[in-house]
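My structure is below; once you've seen it, I'll send some questions.
With one protein chain removed, the remaining protein chains of the complex are shown where they sit.
Now for chain A:
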Amino acid sequence: MLSSLVQKFIDQSPLSSNNDHRPSKAALFRDQFRLPAGQHPLHEITAELFLPLPSSAAAGPLTSGEKSRDSGNRYVGDLHLSEHFLCFSTIRTSFLPGASHTASIAFTGPTQGAGPGGNGFTLPLCSIRRVERLNSHHDKFSLALTTFESLQKALTDKTKASLPFPRKLVLTLDGSRLACERFCDGLKRGLREGMKEVDSLRTVVSQCFSEYLLDPARLKAREEGTKPPDPPDTGLGILFRYPGDARKLRDKSKIRLWGEYMRENGRNATIVRQPTFHKLIRVGLPNRLRGEIWEICSGSFYTRLRNPNLYEKTLAKFTGQESLAIDEIEKDLNRSLPEYPGFQSEEGIGRLRRVLTAYSWTNEEVGYCQAMNIVVAALLIYMSESQAFFTLGALCDRLLPGYYSKDMYGTLLDQRVFENLVERTMPVLWEHLVKSDVNLSVVSLPWFLSLYINSMPLVFAFRVLDVFFLEGPKVLFQVGLAILRINGEELLDVHDDGSFISVLKNYFSRLDESAHPHSENEKLRAITKFQELMVTAFKEFAGITHASIEELRAKHIDNVKAGLATFAKRTSIRNLGPESKKLSADDLSAIYDRFFSVLAERQKRAKLREEERRRQEQQKTRPGLWTHHSDRNHDEPARNIAPLQTMDYDAFREFLANTAKWALTDSPTSVSKDLSKPVTSQRNRSHTLLQWGSGPQPADHDFMQRLYGKWDESHQGEMTLQQLVRGLARIKGTTDIMNSMSLFFELFDDDNTGKVDREGILRMSESLLFLSRRGFDGTITPSDFGNGMISPVSAADAKDGLQMSTNEKFLGSVSAFIRRCFEYADPDEVVESTSSKLQAATINEPAEEEDLLDLTETKSVSKQPASPKPAEHDPLSEVTPPGTAVKPTPILEGSRRSSSRAASHNLALDPSKPLHITLPTFRMVILADELLEQFFESFFPQSFHLSDSPNSSTVSLPSSTLSGNLTTFSNLGTPVKNLINGASNKTVIDVGRAGGVVEPGSRGLRGVLDNIVNDGMRMAAEMRKRMEETQREFERNAREQGHSRPYRDEEDDDDDDDDEKGAELGRRDQELLEGAEVASIKTEGSRSRAVSSATTETGTGPKKGEGGGGGGRDLG
């Protein structure tokens, strides 16, 4: 239920809209008007834009719409209001499928689809200085907008009669009264907000060449021969000349035409697009205005307006830092348009370096991609650094999505789309290419990737760019198709890649030549190949629209992404190193998928959490206003974060939870407790839920931490896929029991000394219990009839009886494990007193003996008479009565010298006498027990489910696993609660009996689980208690100096205990409980951590211990 809530939340989040390929309405809106992030279509209304003709200026200020009805241009279109912009376009907006504006067709410019095509404007609200409500007939709303520059002009140039009147834009809203009023209210509110940004506007505008061009001060200075104001930075071209011959390009007259246009239609922030605007762009922009128009068309102007100092701030923020991107940038700085003089100078290279570097910091997902250097170099010829920086952002984010990203999917996708278009529009050529096995992408890829800049001579490439920024990416396709069409004849004669390339190379080098050199018609002869290309591109391929491109992209994107994913996976798996070869290809593939899906999911959830946090913050700071568009304040362009490639510990836990049953938490719905780690800021419950998403929730246990610590070779919390695979390959790659024992041992060998100390032994046993607490999937069979092969999980339920007894027996094995470990442990080389020396000598003996056994007869060790009785003899007697289970006495029945036994036992518990076991000892102890042997032989390696597992369904259907768990635990629910609430007698009995008696259904299973955990805790507690007891004993002994047999007494006590079990049990339980409490309360150092992590698993540590104890008494 909770998971479905989470799912719902995820579904509603903006992130999920990226999953299907339909962009949101807001995204379409922003694309249409090239608006920065954070803008939403708040209000929209059909409107008529009326632009009075300047010639009517003499008529004086406009007072009524009626009066000037015939002396101006009218456009019908959609008027949109966003948080910071008022936009108008005659082009039907793609996100309003129902709307149709036939009336505007006549005025529709040559552009179709996204981008600031059509006629209209994109006005930052802060640029509007006055809005007047006009008297209108027909019961319509008419507004007259006055923008800042016309006011400014009116103020400064009052004296000059020749200047045009203050420009006004008249908008007549076409809608119900209510709709109009609502729109006006919104506008009012927006205008008020917009006042705050006037300063930014002033800054940004002052850097525009148009401002300088039309500056009356400049004109005046020129007339008077005085020094004009400094022009703004218009790129390297002003220092190193602009490419091409300015006279041939007719740069002066173009500037003049633009000057005229902008005087009438506004400039930079307030320019209104009329048909002339599009025409002026088609004939090529004048050098010094080029950067500014690119900026406005691409929309980077508006992004800059929202955050004018981002470029400088970014540079300052990351000064002196290094990154891979910077290294890559450095390699290419000297080879970006090297033929342009500006880039043979420190000045030009410095600008290029700064822009590329700053951008790489703001967009980590892209960083730096070769070809960006060429594009930015081209931009810098016409733009200031800051302008180029924002324009690069517009390119990467909007105009060329995915072109420069890490996998370059956009590049590949558009190549596919381009091929598709060639096939569709030039089937003969396409067939020829296919037949001659010529790969079109080989030539076309660089066209798209570097926007024709290094394919065509610069002057022509910039002409393409002019249109590209206005009309969008479809221009790249149109030009590409036109190139192929024009060269079609020649290309049909070509049969290999090489000649294909050279035909086109040759064509590009002759773009300035006449297209019809032999024509009689002089006009025809004057047409250059480039002009022919442009005409072909935009006339013949006018049908290539933004919409048709988008459609083709949508068709191919899944394919392309899948291809890339396969490629990345194939490459990545191939390069995982020699150890990975131990795993099957299926396993590797499963690990790869799981690794990255866990990381991707986590990143997604982190993003959601971050958004949630921001939303809450915002609600706190500005309640009420604009709340329905909560991210409007994210003006700071969100830094694109590169996808994660490494796992931290939590991600690793999640991976394990998808891999091994034991890694699932026992309390999936509760807040996960990271007792051992500093709790990361979990602000509320929903955050915690999001922490693990809808997948299985992982446990947190010392064992998992150790596994992570071991595998994460860098020890920086960054586990790579390779490290993970290496770790898994070591466990699963060989089925050798020796190997799997050593791996386990190494996990606890903290300082690589080959020794595991007392603490480590306890932890080993805790880990064994942790790993086994969800059963063995049939990998372990206590008697001889099974061969240890896996039986499916589903079968486990049916075999409840068997499983329970297996668990019981395993518990016995673990308790025996502890005893034996302590018995055979070697003391550390501590020389304190003669007595301890003596003890050390005695204890070394048996350990050595066993070493020999271990080496010579590994397989038959369990049958050695010297080794303790295997658990199968009578597991219940050892396990169920809690008192006896952990009793140290039955360690060595008969075959050992009792004195040595007692001594070793006591020594084992003596905290002042450090001891350790070595790998051989560990192996011996394991092999001495059938169940533990099977545990390491089959269960341990097999518990990691990769491709082969029935468990693998958890990956594809995580929710099913979760619900499975929920079922288990809902069954458990009541009794566990009873336990927690102080244990009615009956429940207690249940728990206890579950150990020995088969209970029907889930209760039995629960009993097993509880029992295992209980007993494990009890055992650990008992060991600690005994350690403390012994310490006390030692202290007592120390006080009674000269005691001849210091340990004899104690041993006698033990023996007595054995004899009068029943009588002593009550007292023992009491002690045991105390021990448990002491152990769990203890805060000192790592020891308490082990216990508390064990208790965390059940969630009810001490109380359960109590229940278990009670159960034991009943049975006893």
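Here are a few things to note about the model shown:
In the analysis below, a contact is a pair of C-beta atoms (placed from the backbone, for glycine too) under 8 Å apart; a residue touches a chain by one contact, two chains touch by 3 or more; residues count from 1.
Quick note on the criterion: contacts and distances are computed from a predicted model.
Hidden from the displayed complex is a chain whose UniProt protein name, among "Rab family, other", "Mitochondrial-processing peptidase subunit beta", "Mitotic spindle assembly checkpoint protein MAD2B" or "Shieldin complex subunit 3", is "Rab family, other".
Contact with the undisplayed chain is limited, among A:Leu445, A:Ile486, A:Leu511 or A:Ile818, to A:Leu445. Touching the chain that is not shown, out of A:Glu193, A:Glu364 or A:Asp407: A:Asp407 (per the contact rule at the top).
When the missing chain is restored to the complex, the residue among A:Ala27, A:Ala568 or A:Met738 that touches it is A:Ala568. Of the options A:Gly498, A:Pro643 or A:Gly754, the residue whose C-beta touches the omitted chain is A:Gly498. The chain omitted from view is touched by exactly one of A:Lys331, A:Arg510, A:Lys555 or A:Arg1032, namely A:Lys331.
The chain not shown here touches chain A at positions 328, 331-332, 334-338, 369-371, 373-374, 405-408, 411-412, 437, 439, 441-442, 445-446, 449-450, 454, 496-498, 501, 564, 567-568, 571, 574-575.
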